[in-house]
Structures are given as C-alpha cells and as structure tokens.
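A single protein chain has been removed from this complex, and every other one stays in its place.
Labels run A, B, C, D and E following the written order; every chain starts at residue 1.
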Amino acid sequence: MHPQTLERLRHVSTATLCTALFKRGLRHQFIQDVRPLNPNLPNMVGPAFTLRYMPAREDLNPITVFEDRGHPQRKAVETCPPGAVMVIDSRKDARAASAGGILVSRLMKRGAAGIVTDGGLRDSPEIAKLPFPAYHQRPSAPTNLTLHQAIDIDVPIGCGDTPVFPGDIVVGDAEGVVVIPAAIADAIAEEAEGMTTFEDFVQEKVMEGRSILGLYPPTDAATREEFAAWRAARGR
Amino acid sequence: MHPQTLERLRHVSTATLCTALFKRGLRHQFIQDVRPLNPNLPNMVGPAFTLRYMPAREDLNPITVFEDRGHPQRKAVETCPPGAVMVIDSRKDARAASAGGILVSRLMKRGAAGIVTDGGLRDSPEIAKLPFPAYHQRPSAPTNLTLHQAIDIDVPIGCGDTPVFPGDIVVGDAEGVVVIPAAIADAIAEEAEGMTTFEDFVQEKVMEGRSILGLYPPTDAATREEFAAWRAARGR
Amino acid sequence: MHPQTLERLRHVSTATLCTALFKRGLRHQFIQDVRPLNPNLPNMVGPAFTLRYMPAREDLNPITVFEDRGHPQRKAVETCPPGAVMVIDSRKDARAASAGGILVSRLMKRGAAGIVTDGGLRDSPEIAKLPFPAYHQRPSAPTNLTLHQAIDIDVPIGCGDTPVFPGDIVVGDAEGVVVIPAAIADAIAEEAEGMTTFEDFVQEKVMEGRSILGLYPPTDAATREEFAAWRAARGR
Amino acid sequence: MHPQTLERLRHVSTATLCTALFKRGLRHQFIQDVRPLNPNLPNMVGPAFTLRYMPAREDLNPITVFEDRGHPQRKAVETCPPGAVMVIDSRKDARAASAGGILVSRLMKRGAAGIVTDGGLRDSPEIAKLPFPAYHQRPSAPTNLTLHQAIDIDVPIGCGDTPVFPGDIVVGDAEGVVVIPAAIADAIAEEAEGMTTFEDFVQEKVMEGRSILGLYPPTDAATREEFAAWRAARGR
Amino acid sequence: MHPQTLERLRHVSTATLCTALFKRGLRHQFIQDVRPLNPNLPNMVGPAFTLRYMPAREDLNPITVFEDRGHPQRKAVETCPPGAVMVIDSRKDARAASAGGILVSRLMKRGAAGIVTDGGLRDSPEIAKLPFPAYHQRPSAPTNLTLHQAIDIDVPIGCGDTPVFPGDIVVGDAEGVVVIPAAIADAIAEEAEGMTTFEDFVQEKVMEGRSILGLYPPTDAATREEFAAWRAARGR
Partner (left out) sequence: MHPQTLERLRHVSTATLCTALFKRGLRHQFIQDVRPLNPNLPNMVGPAFTLRYMPAREDLNPITVFEDRGHPQRKAVETCPPGAVMVIDSRKDARAASAGGILVSRLMKRGAAGIVTDGGLRDSPEIAKLPFPAYHQRPSAPTNLTLHQAIDIDVPIGCGDTPVFPGDIVVGDAEGVVVIPAAIADAIAEEAEGMTTFEDFVQEKVMEGRSILGLYPPTDAATREEFAAWRAARGR
C-alpha cells in the first residue's frame, strides 16, 4: 500500500469514494443501513478484520460460554490488529446485540481503528461517548447470545449487503461506511483526493451563485481553466 | 392562493395539518418515513416541483451522462422555481442517493424552499449544516446513477406513499412533511391556524393541571367560553 | 415488591437487565425498534399500564369520536396511575400516530412515569422538550384515527414483539425499553445492581488497558479477589 | 340478518365485495397477505369468532400448558359456534404456527365455517386435504408456543391489517378473505349480488369482443337497456 | 427487429436470458417478486406497453371516475397494441389491485400478449383460467381506486425494481418475467437460442451421469467437440 493512502482516506468522504468505486464498476461497497454512534469524529480508516456470526442455537449459547477464553468473539477482540477496523457480519439482524461497551472499549484500548456491525450494539449510550468510531443499525440491549453465535474470524463476509474481505480498506464518516478492495485502495485514494479538490472548488463556486451547468461536470473549457488556476493558487 | 396562506403554514405543525386533511377524508398526505437533516429550521413551505426517478439501467447510466446539460436531474435543479420544494420520487429506495451536497447547495442558492426525497441524500453531513430544509429516509453515499435514473420533471408522483401533484403545497417541520392539495390549501391553512390557537390554549391548560375531558375536544360549554376569552385577550 | 426495587432499576442499564433476563430463559423482553425522544433523561421506571389498539374502521373513527368522554384512548390517559408507564400496542404500525403532545403532557402532569408505543408519536418535537420519557418507532403526524382504534385498557398486549402484562416493570434508558415480569422484578433488580457494580469495575480495568480474558467473565481467581477489594473500598 | 344474506355471499367474489365496501368508504376490509390452503372449495361464509394472540413469554408457555382445559386456544376451538369463522390475530407473524391439523379438524367437526390467521398453520399439507376452508400467510411447522400465546376470545382484533369485530361476516374465496361489518352485511350482500349479475353480463360481452368503454361502467344508455333485457331473459 | 427474434424468445427461458443480459452488464432486468397466474402457458413475448400508477388521493378516486372514457387505466386497455405486453408500475404495492378479470379479458380479446404488474390482480381465480399470461405479486381483491391512480401511459417506468422502457421486449415463463432492452433484443435472442442448445446438451449429459467439471462451462476441448457433433446430429 502507498504510504499516503490511509492519510488520504482520512480527508475524503464516503460519497466521493463511492463515486470512484462506481467508475470501476463496483456498486455494492457502501454498507447499507448503518450509522455512526459518534458522528463528530474524524474519518475511520483501516484494514478490515472480520468476525462472522451465525444464528445462535440455544444449547450452545448459555451465558457460561464466555468463560472459554477461546470463544471467537472474545478472541477476535483480543487479536484484532491495532489500526484495523473490526467488521461483523450480523446478518443484518439487530434484534440482539453484536457487541457491547466493554468489548468496544477494549478494542479501542488495543488500538483498533473502529467497529462496524450490520446489527446493533448494546451499551450504545456509553459507546457514543468514547472517542472511537462505531457504526451499527440501531441500539440493541439483548446480549448477542440471544440470537448470534460468533463462528469465524477474519474470513470473507457480507456486512449490510457489502462484500468484505479481510484486508479491504474500510472508511467511515458521518454518512456511513464504504469498503475499498485492497488491490485498488491506492488508486481509489489518489483519485478521491483529486475529486475532493474539484468538489471543493465546485462547492465554492456554487455558493457564489454559479450554475452547475458546465461546472459540474466541468464540460466548459473555461471551468477547467478556472479550476486549474484555483488549484494552483491553493497548492492542492 | 390567498396571500396569507404560505405565511400561515409557516406557523402550524404537520400534525395539525394532517388532522385538518383527515377531516376532509385525506389520509395519505403525510410522506412516510422521511426525516429532516436539519430539524432546527423554521417550517419549509412551498409548492411542489417534482422529479421522478426510475430504476437505473446500467448501460444508460455511466458517470458521463452528467455531461449532458439536458440530463433531467441537472435540468430539474436549474429550473426548479424559487420558492418551490423539490420533491423526488425515489421509489422509497435509499440504497443509492437521490442527490448530493452540490446540487442541494445549488437549489438553495437558486431560492428553492427545500428538498424532499423518499430515498437518501449523499453528503448528508454537509447538507445538515446548510440553512436549507432537506428531508430523506437515511444517508446514502452511492451516486444516484447506481440505482436511479431521473426521467420526468414536474409530473404527478408518489413520495413515501403520498400522492404529490406539481403545485401542491408542501409543508415540513421537525416531525416530517405533509402535502396539501393546491385547491384546498387556503382552507386548510386557515383551519390549521385556528386549530393551532385552540391547541395552544389546551396545552397551556393541561400544563396547569387540567383534565382533557371536556377540554379536548371542548365538549364543555365552559371550556368554549374560556377559550373565547383567552383568544380575545391575546388577539388571536 | 421490595421497597428498593424501583430505585435499583433507576441505576442499571437495559443491557444489563436483558442479560439478567436471558439467564432466566427470557429472550424477548426488549421492545424492538423503539427509541427515546429525549435520551438525556434519567431511567424511566414503573409498572406497565397498557392500551391496546386495533386497525381503525373508517365509519367508527370520525374526528367526533373524541367527544365521547369514555373513548378508551382518552379514558386511558385519565386513569393511568401515577408512577405507571403507559405501554401502547400499536401493532408496530407508525404510519399514523399513537398519541400526541397534549395527551403526553396530560400523562406527565398526572404523574405517569413515561409512555412507550411501537408505533409513532405526533408533535414529537414538542414531546422531545418535555421532562418526560417517551419512546416510539418514529415521528408520525397523522392522527391516530387514521389507522388506529383504541379498544382495550390494561390487558396483556404485545409491544415491539415483547409480551407486556399489566403490572410488569418497565425500564427505559437511552438505549431502549425492557419489560420485567412482575414476579421476578425484585430478583432481577438485585441481580442487575450487582452486575452493574462488576461491569463498572471491568470497564475501569479495561480503560486502564487490561485484557478481557480472565476479567470478563472473571474466570481468574485473582480478578475475583481484586473485584472484592475494589467493591469493599467503594462500599458497593 | 336477512335470511338470504349468507346464501347470497356464497355466490359473490371477495373482489366484488371489496368494491361494495369501498363505495361506503371502507378501504381496509380485505385481510392482507393470506391465501387459501384449499382454493377449490366453495366460498367460506360465516360470522367472525375471534382469537387474540400475544407474544409468548417463555416461562408461561411450556409444552404442559395445554394440559389446562381452560387454555384459551383449546377453549376457543371447543366453543367456536357452528357456522362461525375463527379469525386469529397472530400479529402477522408466521414464524410459528397459529394452529395445527388436529385443532383445525376439530373445528371442522364442530361445524365451524372456516379458519383464518394472519400467521401460519402447521400440518398444512393435511389441512389442505380437508373439505374445510383455511387461510394463512404461509406454512409454519413450529408449535404456537414458540412465539404466540392465546390470550383473549371473541374480542375485537386486527387480522392482516383489517379490523375484525366478533359477529362481522367473513367471506373467503380462492382470492382471499374479506370482512363485512355486521350492520351492513344485508345491504352489502344484496348490492354484491346485483353487481355480480352485471359483471357476468359484462364479462360475456367482453368475451364476445366488446369494448369496455360505455360498457363498464355502463355509461351508454344502450348498454343499460341491453343489460336489462339480458337480466330479464335469465331471470336474475 | 429481426423477423425471428420474437419466435426465438418463445423457446428460451428467462434464466438463460438473464445470463445473456448479465454478460452485457445488465443485472436488474428480471422483475422481482412476480409470478404467473397460469404457469402452464407457452412463453409470453412482446414489446412493453406501460402504465404508471401513483398513490391514489381519495378525492380524485371515487368509484365514478371510471365513467370518464379517458381514464388512463381504461384508455390503456383500449389502446394497448395487439402483441404488446402491458406492464404496470404499481410501486410494488399489492394491498389493492392493479387490474381485474374484466380488463384482463378485454386485453386478451384485443390481442395483447400478456399483462405484468408488481402489485396484485383481482379476480385472480378467473384470470388463472384464461389462456392469457398474467403475472403479479399476489392476489388482491380491493379495487385499484383504493390505493392506485393510473396517471401515465407508455412512459418509462419501474416494475419490480426493473427499468422498463416502452418497446423493450418482455419475456415471461413459469419462472417469471425478464425485460430486454429493445436495441439488443436481436442479439440477446440469438445468443440465448445458442445457449439453450448447449444447455440442453449439458442437461442430457448430466442426466447420463456426467460430471459438470469440464462440461459446464465446456473447458474441455473434448466436450466442445462432442457438443459440435451433438448439435450437427440434431440440426440445431
């Protein structure tokens, strides 16, 4: 990975990234129906470390299972690499929690970059106060044992109808979460940085009262020249 | 339209308007499942200017389509009359965006009164900071080309299961959005203004500890007299 | 009921309560898909006083029905005991309101502990400003007559897929609402209080950088001793 | 009730009945999303006898509850009047059964006119072979105790978003089930009988190649005369 | 259009057509969640003639609207060209009917090739007996006026999340309905015919006990030779 890729991704939006991915034919990389618990943090950026849940079978999921140090959920929390984003496949089922405040706190302390589930998080009011990006569908107080059983660590999964492979680069902002295939992360980051510069220019012009026709996209040659000058003046 | 109708609608709630419409047999005028991005603004009020989306066919929706100045989405933004509310029929599909920050900014600068979609908006964190009413189902980063194709401007549409005809009066508050048929806008505005006065009286009495029986509705003659005096004292 | 039960429940989370209930085999006590209008209030705690809605038949639900002082919705508001939580079975249908600002204000003034519906509330921006716990699925401006008819007071109901019997103890926090069967409220409250003490200890240790293995659950004897000391030092 | 009402309803379709109800402002009388297990039977016709289910609480619903002869589900089966249609409010939840083959057989032997649930039936292949009208959402093998608890007999309920009052006249055909308020059953039956005669005439003409314009509805005077003659010739 | 295109499409499956469309990057051409009322008919094939519905507003949709000969629904039935498939955008809402037996019969007599709605049809048991292809989501007895208002004829629409342009070629079999863009209908028909020949060969071999490896797809040269011989022997 290019040394600036992660830093670049900290300064672009998930909307811009989705457009860059769309240009390459990737239409399902935005995780559907998740939202940030703390929307005021900087972008979450990091490689995906995945956790797969299956439906819980009652006899296999008494409260005592967590006494096993090898339980996949607990093991995942203790092995998620610093800088990584834990992404949980909860089968879009928020009727029981995917994780709670203590585990999310531990992830944060271990240096993870964030957590995403297409289910729900419990202790959500406490998680919302942590300086740690967390995304879910909706708050869900019931323990995960109620409906979920952690079964696999760091395998390819689905999350919110998005394919997620371990190592894919995950970016979250106040709008949501996008997953960038690892192999194109450098190219997408670079392209998105350029697109962001142009969008900033366009937004400035629009706020000055300019029409979008010829400006966005810049079909007028004059626009393209103006943008070149704008860019040069700002060193971007 | 009565010269005071729009002003009256700025000071009544969507809840009160729904009741006035219910009394006339109209039960589907509240746009289902949309919420304001900026709930702290004054009421959004204006005639509907509509935009219809259909499902996107991939070969017709490459990123280059926006180079066409006549593309219906861009054309709609540049022709929406000042004072109007753009209402988009996105078939309740928020998996891709209906519009983004630059177009919403342009609409605002052109003097539109607001924007409503039963899908999602992208760049939603930026839109939420604009002094411009915007309503959607949920944030959605993917470009509209992913799933939506703009196909018709200012035709009758559905939005959140509500029928919307061009020129209907659209009112939004922190609760949601209601659509008033143009032909009865004057009558509804006047009735809602009166109802609001009564509800303010009732709320005041309830907060003083009064029972709702006989008060709301005012089946007690004493209540009606008290209200008349209250109203007179306040010049409403 | 134990004299301290309600007070204990004011200081534990719905997440902790769900785990205590799960240990007893109760997996459906968290009301699904409701959220607080005012998440900054202390816990809502009180016995359930229920109201059952059925689908509205148009001829039975003109606006004039509320002139009947015996209408179940109005009667429920005027008979809900002080300290009780009104829980409404709205069949998870938020397309029309379950109640509005005036009735909720009246409930508050009468001393109720809160209101919960698996449908929607109207006048939600005003309700959100009251110092009164209210939970719903989403804002809904249309009068309840549009789709709901109040039919029964204080009978067993479902709310958000949860069974609710009159007198069950209802607890709400910023995460959501849990329903505790009356017969085990004392035991659950006591257990949850103890669990909360332990979770506070764990959270403190996790924030100090401790691994969850051996700590949560406390399979290490050393952890249990440390907790005993921690607890003693704090008098909890 | 008029002595011919039930017989008339045996010979009209639910589609025609819905139109007759629509003319009176009743728009929600068709039970949504239920289908017949045996679509080849004559119309099901009879007064509603209702059964209300709430979500099951695990501790109250062990397999042994059916040993109680007063259990509402069993009691309902043994007290449903001959000629009545049992209508079950299963909260549209088909994840567990509303009833099974043995209870449905017993209902049939006791002379009931049919059974309807907005949930599912178990033993559905066997029920489909009985000469007894049964309607549900989809087959569902799990015992009702899994998710449902019978709680009330012969109270007003919702079924498939339709209001159902005890004594309402329930009619089912191969298309679905419609609920006619008791007070207007005579009028609706008579009107529907007349409409059916006219629709038979129209269908005959359409199959002969006639345009629907002027025919359906019969805005042409000639059509109305032709129909009068057709009707007279057939003695309908 | 190639003179054999429609005939070719009568002998290929919607599954094969979907694969041919997928190869060209078209992934949304199968109308979601519709099924045939009469699955035993030959393929339905014809150009799309579209009808767009919007949500019904009560005051505009009394039963008397059909007295207007220009009502779009009635007009559509009387102007749908022989050979065409009427495709109705019912916004996936089957709570009220899109059309009924008399209109479908008239369409059949006028020579239409079939009818498709992403909502429901009423008089479905009668329609199921006609020698006429009809597809819907589920039976729905309520008149369309209850929830639908016909508003546009032969404009681009969505149907079951599929984009449908007037003139697109619509093909239905017992599995469902696929929409082929007019411009590629010839190519798709020819390709699908060839694919069908190969699939028939493969199916024969599989039923003889052959492994699919090397056979499907035919990565083995021997398979390709065998198929060439098989094809030659059968003159396909």
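Note that in this section contacts are C-beta pairs under 8 Å (C-beta built on N, C-alpha and C of every residue); 3 or more make two chains touch, one makes a residue touch a chain.
Only a predicted model underlies this, so the values are computations on that prediction, with no experimental measurement involved.
Undergrad: List the shown chains that the missing chain touches in the full complex.
TA: Hidden chain contacts in the full assembly come out as A, D, E.
Undergrad: Out of D:13, D:50, D:117 or D:140, which residue would touch the omitted chain in the full complex?
TA: Considering the complete complex, D:140 is the one touching the chain left out.
Undergrad: Among A:152, A:186, A:200 or A:226, single out the residue that touches the unshown chain.
TA: Considering all chains, including the one not shown, the answer is A:152.
Undergrad: Out of A:7, A:68 or A:161, which is the one that touches the chain we can't see?
TA: A:161
Undergrad: Which residue among D:101, D:119 or D:181 touches the omitted chain?
TA: Once the missing chain is taken into account, the touching residue is D:101.
Undergrad: Going by the touch rule given at the top, which residues of subunit D touch the chain that is not shown?
TA: That gives, for subunit D, the contact residues 63, 66-67, 69, 74, 77-78, 95, 97, 100-103, 105-106, 109, 122-125, 138-143, 145-146.
Undergrad: What residues on subunit A make contact with the chain left out of this view?
TA: 24-28, 54-60, 91, 93, 149, 151-152, 155-158, 161-163, 181
Undergrad: On subunit E, where is the contact patch with the chain that was removed from view?
TA: Interface residues of subunit E facing the absent chain: 13-15, 17-19, 22-23, 27, 30, 32-33, 35, 39, 173-176, 178, 199, 202-203, 206-207, 209, 211-214, 216-217, 219.
The rule is short, and it goes like this: only the chains that are shown with their structure count from here on.
Undergrad: Sort out for me whether D-E or C-D is joined by the greater number of C-beta contact pairs.
TA: D-E
Undergrad: Would you mind pulling out the distance in Å between where the CA atoms of subunit A average out and where those of subunit E do?
TA: Measuring from centre to centre gives 39 Å for this pair.
Undergrad: Where the CA atoms of subunit D average out and where those of subunit E average out, how many Å apart are those spots?
TA: Inter-chain centre distance comes to 31 Å.
Undergrad: When you check subunit E against every other chain, which residues touch at least two of them?
TA: 25
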